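Missing here: one protein chain of the complex. Every other protein chain is in place.
Chains: A, B and C, in written order; residue numbering restarts at 1 for each.
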Amino acid sequence: MDERYSRQTLFTPIGQSGQQKIRGKHVILVGAGALGSANAEALTRAGVGKLTIIDRDYVEASNLQRQQLYTEADVLEKLPKAEAAKNHLNQINKDVEIEALIIDATAVTLEEQLPDVSLIIDCTDNFETRMVINDLAQKYAIPWIYGACVGSVGMSFTIIPGKTPCLHCLMRTIPMQGVTCDTGGIISPAVQMVVAHQSAEALKILVEDWDAVKPSFTTFDLWRNEYQSFKVSKVKKSDCLSCGDAPTYPFLTPENATKTTVLCGRDTVQVRPPAQRNLKLDKLASDLAGGGYEVKGNPFLLSIEKNGERMVVFQDGRALIHGTKDLAHAKALYQRILG
Amino acid sequence: MDERYSRQTLFTPIGQSGQQKIRGKHVILVGAGALGSANAEALTRAGVGKLTIIDRDYVEASNLQRQQLYTEADVLEKLPKAEAAKNHLNQINKDVEIEALIIDATAVTLEEQLPDVSLIIDCTDNFETRMVINDLAQKYAIPWIYGACVGSVGMSFTIIPGKTPCLHCLMRTIPMQGVTCDTGGIISPAVQMVVAHQSAEALKILVEDWDAVKPSFTTFDLWRNEYQSFKVSKVKKSDCLSCGDAPTYPFLTPENATKTTVLCGRDTVQVRPPAQRNLKLDKLASDLAGGGYEVKGNPFLLSIEKNGERMVVFQDGRALIHGTKDLAHAKALYQRILG
Amino acid sequence: MIKVLLFAHLKDALGKEEVSIDAAGLTIAAVKEKLAADFKLEGLDAVMAAVNEEFADEDTVVTDGDIVAFIPPVSGG
Partner (left out) sequence: MIKVLLFAHLKDALGKEEVSIDAAGLTIAAVKEKLAADFKLEGLDAVMAAVNEEFADEDTVVTDGDIVAFIPPVSGG
């Protein structure tokens, strides 16, 4: 396998010295869904030293349409995504150390993983986790790469602590009830396009070619043939609580985290968002009905059923997930639907 | 696996009716390298009816850094790429019929495959084959999608016979001695980005959303953070020999094809390009030396060695490939280096 | 007059991707309020804004001829 990286070292901005740098680095992927599996494959093929993959969920049939690495056998075995990804990555490049963590990424669990990490790649499906990544990245001065997609739309932005604005500068409030892949669908090319940007940025950061790092926020729509980049330098804020002069890292505090608890004596998990959400239940109902969910409701709550699992969502954003005691799985279902 | 396509049918421009159209279509991928393997994975996951994969070569260690699907085991077994791709695609979606053709794509072999084909995706590594695809696409009125990449640069363009200009309109002459992945290297994000465009265009064509098809020629450089689209309507030519009023399909004639012959009594294949090339041997030598080839030469020829295979390239573009009697493999080596 | 560009679901909600409105002198926050009132666009509070291809804060004042883009952040992954 001597020749393995020859086409990559031939690329002048990487070269032999860049390849050695890539080999010496440890990258964390938060999420092993569509963005996570494809970024994992790219970095494993590129020969990164160590890859930590954090995911709380298992492989389902509806993942196969856009999530690389996974096979029908993984679905039948209900393998955890992080573990299934590791199995496949080991077949691709046994020299890369793959650490599979089947856990819910929270402020506490993520912080434990950060010593010696060079880069965090955001492959999550919700803004709560992204804001946690954003605060931790600032606290430990680790670059991270935001990426997200839905339908044929995607966006990406690279955050370098001390240099660029952070996600909290760009978004003063966490968006509530946006479109998710479970309500608006997703096509694999949108995933590929975000991953192309994220993995290119990752390679630049791993070889320490800081001048090449993309300074703008990119957004595209592949179906509508649109691609735009926006400059960001005017929105870096000295009073930002995440990256400003006196940071408090607000998203690392328990008050800003979604809570999950098993309801006593019932096969049910309660999910409670950090702030009251004012959900438009009628809109949510019609979005989910299109997504193959069976939806019933009244002005106060929606009952949502799919694959034998039932979720009741209240208008303030609280939810009950019936038929499970698995906190991480319940939270995954909730955030996948509500963002 | 009922839920398999739920996120794709949720996407309004596809929907249930689009999914049925995708399911009824037959797509040909010419080439199963970086672009081919990734496009194959995308279309297999998307649930196309039938996929024909044409490739003449086998999996090598230097492919693993950017070519999806393939594993270390494929390299050790020296599996033909089309066959290795088929094996992996069957694990991903057994409902998609995969036809693996281990042949050299020429005017003759490609033409045989075209009945009932809805779309051709260009995943080749040379312009000679692209011009053949371009002529056949016009002759049989089949849309095709050009894609190519090298280094961190890529480009894509969708050609709809009778509507858009064709590749021959855009390029009056076949480029000689451009940069290839064997001389300039390639990073996987550039591959992903081209595939994102190609597979998005493929989905539009498969669901017959003709208004959504990208009308412009797109080129990008991920390392330099550039992305540009160029309009093409002014260069469609009524006198184009491929798509004009009196087409002759010049690239389907034997005179315009590279010839290969086993030299009598020797373990050597001669490769002869259709037109004399005026190679800059000193530039080629330095490019190849960077690519891990052992290069010796004089003003008339270069001797190039790698992995026990030796090629002698003459200044007029003719070459001898020593150590093989396999015509397709010899031509593959030649076109991979010289484009 | 300023030109407003809408992306992703905002474009779907409006049914077109751009609209010209009389908003010179308003802040981005006020432009959002105006769009919400005039076109019944919902959920603009967490939407990011750019003026002339540069990200802008809620209190940025727009002037005649500006091109203002609203980009709803996407969460899927």
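We adopt the following convention: a residue touches a chain if its C-beta (ideal position, glycine included) is under 8 Å from a C-beta of that chain, and two chains touch if they have at least 3 such contacts.
Nothing here was measured: the structure is a model prediction, and the numbers come from that model.
Student: Relative to the complete complex, which of the depicted chains are touched by the chain excluded from display?
Tutor: Per the contact definition above, the missing chain touches B.
Student: With respect to the chain omitted from the figure, which of B:52, B:68, B:93 or B:126 is a touching residue?
Tutor: B:126
Student: Out of B:180, B:242 or B:315, which is the one that touches the chain we can't see?
Tutor: Residue touching the absent chain, from the options given: B:180.
Student: Would you indicate which residue among B:3, B:111 or B:221 is in contact with the undisplayed chain?
Tutor: The one listed residue touching the chain not shown is B:221.
Student: Decide which residue listed in B:49, B:80, B:147 or B:317 touches the omitted chain of the complex.
Tutor: The one listed residue touching the chain not shown is B:147.
Student: Considering the entire assembly, which residues of chain B contact the chain that has been omitted?
Tutor: 31, 33-36, 122-127, 130, 147-151, 153-155, 165, 170-181, 184, 186, 217, 219, 221, 224, 226, 228-235, 237, 280, 339
Here, only the chains that are shown with their structure count from here on.
Student: I'd like the Å distance between the centres of chain B and chain C, where a centre is the mean of that chain's Cα atoms.
Tutor: One centre to the other, that is 42 Å.
Student: In whole angstrom, what separates the CA-based centres of chain A and chain C?
Tutor: Centres of chain A and chain C (C-alpha means) sit 26 Å apart.
Student: I'd like to verify one number: the distance from the centre of chain A to the centre of chain B, where each centre is the average of its C-alpha atoms, in whole angstrom.
Tutor: The mean C-alpha positions of chain A and chain B differ by 32 Å.
Student: Among the residues of chain A, which ones contact at least 2 other chains?
Tutor: Counting only residues that touch two or more other chains, chain A contributes 151, 181, 184, 186, 224, 229.
Student: Among the residues of chain C, pick out those that touch two or more other chains and give their numbers.
Tutor: In chain C, nothing touches at least two other chains.
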